[in-house]
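Right after this comes chain A.
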Amino acid sequence: MENKKVKLHYYPGCTLKEKTTNLDDSTRKSMEILGYELIEPENWTCCGAEFPLNEEKIIGLAAPARILRQVKIEGEDKVFTVCSFCFNVLKRTNEALLTDPLKYKRVNAYLKDDIKINHETKDKTTEFPEYEGDVKVYHLLEFIRDEIGYDKIRSMLKRDLSNIKIVPYYGCRLLRPKGNMSIDEPDDPTIFEEFLENIGCTVLDFPFKQECCGSYLSVSMPEAATEASYNILRSAKLNGADAVALSCPLCYYNLDRRQNRIKEQFLEFMGMPVLFFTQLLAWALGVEEKILGLDQHFCSPYSVLGIDDKSEVKI
Partner candidate 1 sequence: MSNNGKKKRIGLFVCHCGVNIASVVDVERVAKEMENYPDITFSTNYVYMCSDPGQQLILDTIKEQKLDAFIVAACSPTLHEKTFQDVAKLAGLNPYQVEIANIREQGSWVHTDKEKATQKAIKVVKSMVEKVRANESLDPIKIDVNRRAMVIGAGISGIQAAIDIADHGYEVLLVEKDPSIGGHMIQLSETFPTLDCSQCIMTPKMVEASRHPKIKIMTYHEVESISGFVGNFNVRIKKKPRYVDEDLCTMCGDCEEVCPQVVQDEFNMGLSYRKAIYLPFPQAIPGTYTLDIDSCLGMWPVRCGRCKEVCEPNAIDYDQKEEIIEEQVGAIVVSTGYDLYTMKALGEYGGEKYDDVVNGLEFERILSASGPTGGEVLRPSDGKVPKHVVFIQCCGSRDPENHNPYCSRICCMYTAKHAMLYKHRVPDGNATVFYIDVRTGGKRFEEFYQRAVEEDDVLYIRGKVSKIFQEGDKIIIWGSDTLTGKKIEVEADMVVLAMAMVKSENIEDLLKKLKINTDESGWLAEAHPKLRPVESLNAGFYLAGCAHGPKDIPDTVAQASAAAAKIGDLFAQEKLLHEPTIVPVNEELCSGCGICVPVCPYGARTLDMEEKVVKVNEVLCEGCGACAAACPSGAAQQRNQTDDQIFSMVKAILKG
Partner candidate 2 sequence: MFEPKIMCFLCKWCTYAGADLAGTSRMKYDPNAINMRVMCSSRIDPQHILYAFKQGADGVFIGGCHPGDCHYVEGNYKTLRRIILFKPMLEKFGINPKRLKLEWISAAEGKKFVNSMNEFTERIRSLGPLMIKDIALNEEE
């Protein structure tokens, strides 16, 4: 069978299920075209979003370890995410379990008490294998580079994106902490650029690609986060970009959804379209426009993709 799909575990994370369905939908559609059938681990929960930095708050490792254990129970040894936060938490959890015997022991002690109830049959499962930190966690950018390969992507392109002058925005979680967590050199990354070039975009250099957007400070210190986001978008503009590509739903929130706040704080700001890398991938692979969820964006990305803008102009 030519069209036999390869099964692949996919952990979407909470935000993709509700607030950024455009990221989720474009990922699913693209992966389907690339020949994968995506499987979500059964009963997945939130990963915790922030990896606990306190050496003694080990409970924060339980949820991500449980998710990864479920992947293992389902017979798989790898899982991919598109959300940078989820990627970071899952990958760091693995690292902690592999390198710190005390954390390994304590996390598995928590997980030992799990009870799973099948609501139909009322059967209880109380025996689970220990989780050793050995399910490989990929970010989709890595998965494309290392497993799918740019050659395959290039051979399947349906649309020409060369008119799109774009800058990649890595943010924090893909690159840092440096070392094993980073998908590339923290201060000299190229993976995102390579991806964008291989789907046909015109990629520009951009010194703010690894600066922080303000992350969760948009709740606790909104002005600070707004300024950080503004600086990023301003630099993208100065370097000649038509749009910013990213992978993180929180960066997307700060850089796109909050452009109204940026506009209030910085009057000269003229708006900058922001796109998920999967939206660009899907578009390049010929996916129809409605799957991309472009209407969810605050700053209209239609013209960037060469589509007539059907929405109201917000900026």
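The candidate set was assembled so that all candidates are chains of the complex that A comes from, given by their letters.
FYI, a residue touches a chain if its C-beta (ideal position, glycine included) is under 8 Å from a C-beta of that chain, and two chains touch if they have at least 3 such contacts; residues count from 1.
Bear in mind that the values here come from a model prediction, so they are computed numbers and not experimental data.
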item	value
Selected neighbour of chain A [touch, this complex] from 1 or 2	1
Contact footprint of candidate 1 on chain A as seen in their complex	185-188, 205, 207-208, 235, 238
